[in-house]
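Inspection log for the structure reproduced underneath, given as structure tokens.
Excluded from the complex is one protein chain; the other protein chains are retained at their positions.
Order of writing sets the labels: A, B and C. Residues in every chain begin at 1.
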């Protein structure tokens, strides 16, 4: 079956033009004015709308057993939410812990996604240790199409690696062309500060931020980038949240370390004051690294505009307020960490980035799609609009006006951290490899249509 | 007349695919596989070749009366040289000096280019002073399609502006959406160091670099960016040459100053040792800012790879070794400044960037074309390959092997600073708005085909 | 006549011990326990008190014709105020303007001080221009015992120098071993911002700070230090007020520029909020560079504690609130700049530095006396307590408790910016070259006892 999208304003990271797009067999085959389609083709009129390459969320958790509970989304609900919000591919963290077998972890996560996800997906392979079996298992996982790793400097004892494991992982990664993503916070400082605050009776969600101050993140960035510098491996800092960490990462870039930087839509729009909301509502805003002081947002927006930060993600991790977040009442260290966002990232960056004059459309596409495709070896199959690319397309309506609300959201979680925020645009039609999966803003796709995007490592 | 380029590997800043391109009436109208063309269309087989968007040199001098002499290229020879090297648009500095009328300057430069340039072109309007007539004259020049200014912190008394002129120019620029490009070296430090060195009998070309040390450039960058910070205007640092200046510029980017950075192909491949060549050959390597120590090159290459530097230009300024450069025998301050390069920039960045593993093809296109089109308001008409864009196309042969030599070059100058350097690729066919202007590596275009690219300011 | 101070706790920058001090003929001759004195010697019991070397205020204005008015202190009142506050030597700016003759200026200021000052004094020689007569005049002034210059980047047209004047002054200074002090703010940015704010109806004292933002000061620091770097001259940044300027100055120190840093007691304890006081009281807090946001104070205190900042001064400039400050009603640019402080510096740094745990006593002495003596070629005659030094001694009572108030102050000005602030120590006895000039906290000295401290340049 074929699809013709007519008269849209096509926007990629480096182009902007009015044209038709013709899709056959999951692939874009022609781009041009006045294209004609066979009688059986579906024809979509995109007049007055943008056509973007499908957006990629490079950092989500769909299935995450963590802190004694499990995220609420399934690969079905999570991928639907992504699609409704314009995200046609997500990269999930598969995070076996220190006691798990890597291959079993790989099977577990891929098994959960397969036949359930409505959008395409791939994984960053968590590497929580490095023992005699690790090399052969990782090779097999690479064979299966995984081209990126995830390591944690934080969460020692669960996901975290020690320095030798870190060195070995990066040395292996360098040899095999793998890019390694990293959560950069010093574990010990965090855990000691948590103990200290709790011992002082500082138990509420507002003490989450002080338990992980910005310099602890900066120290993590320095640590990670020094290991990159030594091994020559390529790295990617996930969820960079603070000015101090950004300065450290930029110094690394500038001295020749191969490193890229991701920030989150949450850090751009929310701040540490939210954690002070009454009735334990502050717990909704607990994630790690934490939301920072409001003045920090300006630094991050500027980093996007000046090209200093590479991608915008969500670290989507949906834990309900009732029954999950409230496990941390009286003890902020027990609040499951995470702020859901897979559904809202695109609309928020469009509204508060492009419409507010902080970014142009090309930058938005680069930050939400192209750069992640390039860094994570999906480009040019994903991340752009060109003949031969997967027909992952977002027909975006810039005239939509609405508000974010948990009541109307698709994500399977009982609150929204962005509740009530206005959005000034929304996907009207979304395709995944040519299949129309959102129409008139509603999900119309198929659970199970999504595929694992097999990737070939290139970061040698 | 129409043109069909078949089977090329199309590469833009954010795409890479094999496809055909069809051109009608100076414009790309279709992109797709297996396009068909009317019988009268010219068909070019690009199998095994790249097809790039036409490259843009954002900083050249074709007509430059300077230091008592005049550059050797005409708009005919300069544009031919550019085209043979893949540059389909150049941005020339029109630099009336402090005694000249701006409108007369505008007429002079546009008059020289018109009916002579074989490629497209535009100008950065030099603003050497700011008096009661300036505003109205600049408004008229903007009306004529100019959207960028050039100011000099150096060359006081000729082109240089004082602080009040700088402030007024940037305030005017901000109001009218103009981006201002700047030569950043402190004038006084340079002129005093020149006097000092000469008084010490240090008269050879090897003393040119010590007369303009890197910290003098860094001071200039700080000065310019502080004025941008105060006025809110958008700026562009031309020919950034040194680590110190780069650090200063990055600090500015990071604190929110709207500024972009250009470096030159010369700084990436040549160094200050060249100025020590015997028989006054060192004079061939005299330009400002000067070539720096070799270790500086690594910093600049890294800046390109990490996205910290935005564009690569040439500051093309062709003065003959015999009869011009030698005016400075016995007095390096009299050597006409400049190293020609409009013909070689693309081949050198391809060879020493892409082929040597420092950059990928998408980065190369961004650095040589897309970013300048975006910054200087020619995008997406120029700088990318999309339906509706000008059909400025470079069919590039990656199998070509050759050497740069003054004997074989097109530029009207009697030496090459890159003499003997190997290149591993070359344009085989180049079009300017659909007109084939280079075929089999030879110029086949028309003097006068080139047009002034009219631009609308956007940097409000 | 001789003096024996018994049982005091002597504190210098590098010592702290209980001992007696014996003074003969204006000079310390013996230090030791249980010293005996001839019968006619005055004996002072300093039990329970500190004995400090006389403090030096390295940056004051006593006679300052500026902005259409003149400071209120005379050398008599200013020096008395200094003495009561423990300052036994001040360095005044002699600031002829661009239309004045330097030698006449020198005569004017030295004439006013002579026979009037009760404490010792010297001058930084202002250099507002550099013409054919300047070298010979400066040589003569150096002959008279002046070893430091003052230049202004701000106040163009009055005191300010252009780049060539700056270069020539520093080159001359380097050759003659002179240290050059500098007011670092870019003149043009300040004057344009003043115009802009006034044109927007922002006329109150609270707009003084926005008219001279911190980056304008940082730009000035970069400019000055680049000229030091080029000439090899030694420099001293007066009244550094902001984090941005400090960062810039530290980068200069770290790359080898010979530069020292002075901050003011005002910046450590007051902030920009004070300029918002009603009834035009904000005008009392107008000085340049301006008071900054409160969070800036922490940075400066830390700089003192870590040894990154060298001295603490006052930039004492006493203009009355009534009749002088109020000249700027409706136009903040007409408010005479300056906040008096010569009387309060020592007590405030002792109270809010030492007593609050930010500094130790040795650091306090270094910051208030020793470092300025060393930098400005008065050491070890001044700035320490050793046999052979001038007997400038401060017997300091750490048990005193009181409040600062304009009602009780000695300075000839009608307000205090520190009104109501508590102090927890005060000089009980002060000597100037052996002469007891303050006893029981009251001035008992002689107008005219003060001498010009002749200095020999050493900063070659």
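The definition used in the following text is that a residue touches a chain if its C-beta (ideal position, glycine included) is under 8 Å from a C-beta of that chain, and two chains touch if they have at least 3 such contacts.
Treat the numbers as computed from the prediction; the structure is a model and nothing was measured.
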Quiz prompt | Partner chains on view for the chain not depicted | solution = A, C
Quiz item: Of the listed residues C:115, C:136, C:302 or C:399, which contacts the missing chain in the full complex?
Solution: C:302
Exercise. Identify the residue among A:14, A:57 or A:187 that touches the chain left out of the display.
Key: A:187
Self-check item: Residue, one of C:220, C:289 or C:383, that touches the chain absent here
Solution: C:383
Quiz item: Pick from C:247, C:273 or C:412: which residue touches the chain that isn't shown?
Solution: C:247
Practice problem: Using the touch rule from the top, list residues of chain A that touch the missing partner. | Solution: 162-164, 166-167, 171, 186-189, 192-193, 213, 215-216, 218-219, 222-223, 226-227, 229-230, 255
Exercise. Write the list of chain C residues that the hidden chain touches.
Key: 10, 12-19, 22, 29-33, 246-247, 250, 253-256, 258, 298-299, 302-303, 305-308, 310, 362, 366, 370, 374, 379-380, 383-389
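To be clear about the criterion, only the chains that are shown with their structure count from here on.
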Quiz item: How many links in the shortest chain of touching chains run from chain B to chain C?
Solution: 1
Exercise. Among all other chains, pick the one whose mean CA position is farthest from the mean CA position of chain A.
Key: C
Self-check item: Inter-chain centre distance, chain B versus chain C - centres from mean C-alpha coordinates, in Å
Solution: 51
Quiz item: Counting in whole Å, what is the centre-to-centre distance of chain A and chain B, each centre being its mean C-alpha position?
Solution: 38
Quiz prompt | Multi-partner residues of chain C (each touching 2 or more other chains) | solution = none
